[in-house]
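What you see is the complex with one protein chain gone and the rest in place.
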Amino acid sequence: MKSRLTRRNFLKTGFLLAAAVLFKGTINFLTGSTQGDITRQDFFEKEKLFSGANIILGRQGLVWLVKDEKGFYALDRRCSHLGCLVQWDEEQKRFICPCHHSKYGPDGRVLAGPASHPMVPVKLRADRKGNLIADTTTVVSKEQRFNFN
Amino acid sequence: MAVIKKFIDRKELLRRELIAALVVTNTVFLLAVLLPVSLLADTTFTEMVPAPWIFAGIQLLLKYLPPLWAGIILPFGTAAFLISFPYLTKIWPVLTKASLWVIVTIIIIVTIVGHFIVF
Partner (left out) sequence: MTQRRNHGLIDFILHIHPPRINSKVTVFWPTMCMGGLSFFLFLLLLLTGILLMFFYGPGDPKTAFNSLTLIQDIVPYGSFIRSIHKWAGQLMVFTIVVHLARVVLTGSYRPPREFNWIIGVILLVLTVFLDFTGYLLIGDATARYATKVAFSLTGQVPLAGSLMQIILFGGNPTTDLAGLRIYLWHCVILPLVLTIFMGWHFYRVRKDGGVKWPL
């Protein structure tokens, strides 16, 4: 079989090549630099921790900090249904999602609504001054508590 | 006595279109003056966030159905059904038309319930 560089072949190859490069380039361009998780940490001032409130919202509004008899734990504020930010209802003692009314107990377990998964408990650590920092990229077990020694 | 013409020409058609455009423009202006859009203070919500009326139905479905069904399959399935409607009527004329009206009724009911009752 002999290959011949006819005008038709030349144009065809050129066109396909350009189309392939353009297609691949466009897809890679569009999916390229995505802004991933930029602010996924939340912050709780020391003074607020022992002010009497048992449910505290972080400064960034990303995490709920809950205090029970065993210690502190942090719950990612995103509703497990579609990602809206849940609110704490002081009267009913539960978290309520404003988008589709999912309801969670203070421990994060689903009480009602379309959500099928509990709220996600995330890692807590203290800085040197005694403030608490929650990192939503690290998931911890439900039973884990943070305590100042 | 006015003579009713069977056909009108291009100029007359344009003139009538202009009148229609004028009426709708002034209607929108009137709406904008009488019911101006406000900007809600950007507070955090403690109760619920209602979707705009067009999406009230989908919001209601999302409350009771899995997200894949409420947010993807049902809305886009409806669009797919609409697209294939002229072709389906050729095969099943009565059934297709009946399903269209059933779907329309469901959409209207779900929208009204979502907008005025639930959210």
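Of note:
Order of writing sets the labels: A and B. Residues in every chain begin at 1.
As a working rule, a contact is a pair of C-beta atoms (placed from the backbone, for glycine too) under 8 Å apart; a residue touches a chain by one contact, two chains touch by 3 or more.
Since the model is a prediction, treat every value here as computed from it, not as a measurement.
Taking the complete complex into account, B:79 is the one of B:79, B:95 or B:109 that touches the chain left out. Across the entire complex, the residue among B:29, B:64 or B:92 in touch with the chain not shown is B:29.
Contact with the chain not shown here comes from a single listed residue; of A:55, A:84 or A:111, that residue is A:84.
Against the chain not displayed here, subunit B makes contact via residues 4-10, 13-14, 16-17, 20-21, 24-25, 27-29, 31-33, 35-40, 42-45, 49-55, 62, 67-68, 71-72, 79, 82-83, 85-87, 89, 100, 104.
Mapped onto subunit A, the footprint of the missing chain covers residues 30-31, 34-39, 78, 81-85, 98-99.
Following the convention adopted for this analysis, only the chains that are shown with their structure count from here on.
Taking the mean of the C-alpha atoms as each chain's centre, subunit A and subunit B sit 34 Å apart.
On subunit A, the positions that touch subunit B within their shared complex are 61, 81-82, 84-85, 87, 89, 98-101, 113-114. Put simply, subunit B touches subunit A in their complex at residues 44-49, 59, 62-65, 67.
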